[in-house]
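Every protein chain of the complex appears in place save one, which is left out.
Up next, subunit A:
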Amino acid sequence: MRPSLIHQIRVLVPIKRTIDYAVKIRVNSAKTGVETNGVKHSMNPFDEIAVEEAIRLKEKLGEKIESITLLTITSNKKGGQEVLRTGLAMGADSGILIEWPSTKPDCDPEPLSVSKTIQKVIQKLGEKKPDLIICGKQSIDDDSSQVGGMLSGLLNCSLAQYISSIEFDANQMSSAKVSREIDGGIEELKVPLPAVVTTDLRLNEPRYASLPNIMKAKKKSIITYTTEELGIDTNNRFEILKVEEPPKRKGGLKVENVDEVIHKLKEVGAL
């Protein structure tokens, strides 16, 4: 078979604004969600890895990567712009912000709605549609780990989840070689484009944006769409009945030496 035509690829990276991973969360008093007011938010860590990987591909493959577009869906427009600017300062080219109605404050879009929204945006991009979509493997708030998989189903394209490496042959940009983390080890796949991949922690270590890049990022374009413009059903499929704190463990007992450890374990029947 003759090698496919060499061409440039476009990368799309969906990112989410979440409560910062280091924050100890609190359930709100109405027990409908967690307290988000006045709580530090940042880009979902797995999405940072996705942005970093897109930029590394561009650094490695140069003009073979035509563009890196970030996309975020949020009911907090200002917050959404902030995470987009963070990604743009890391080195992405442009951003797309989708305004989610803020009438239902504790109802963030669910993974299915997020996937459908991304699909709609891709349709809107037409000729400029992405060839490679890099998603974080899960958001650290909802922990669903669904968007990448769902999106690949809606687009009927190839899928490689939980990747720890991705490589392109610069002479043949039509497919990528990836390693994915599976229970018990690693699996290698060749995924033809268009493809959705999701990032695992070990893929890379995201960079910090430098001050000049932060300044430059302010000039990069962010396009905003509303859900009406895209024709998206914003109704959720879940009704959240209750959010509560997990039962506390009665830990905290300290012993003096190894003999007491063994004694305690025998007492509770663990040895």
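FYI, contacts are C-beta pairs under 8 Å (C-beta built on N, C-alpha and C of every residue); 3 or more make two chains touch, one makes a residue touch a chain; residues count from 1.
Just so we're on the same page, contacts and distances are computed from a predicted model.
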Determine which name in "Light-independent protochlorophyllide reductase subunit N", "Probable electron transfer flavoprotein subunit alpha", "Putative Fam96B" or "Translin-associated protein X" the UniProt entry assigns to the undisplayed chain of the complex. "Probable electron transfer flavoprotein subunit alpha"
By the document's definition of touch, the residue of A:A89, A:V121 or A:L151 touching the omitted chain is A:L151
Candidate in contact with the missing chain, chosen from A:A30, A:L211 or A:V258: A:V258
Residue among A:K40, A:K78, A:K219 or A:R249 touching the omitted chain: A:R249
Spell out, residue by residue, where the missing chain touches subunit A. 19, 21, 24-25, 27, 34, 110-112, 115, 137-138, 140-154, 157-162, 164, 177, 181-192, 195, 200-202, 236-246, 249-262, 264-265, 268, 270-271
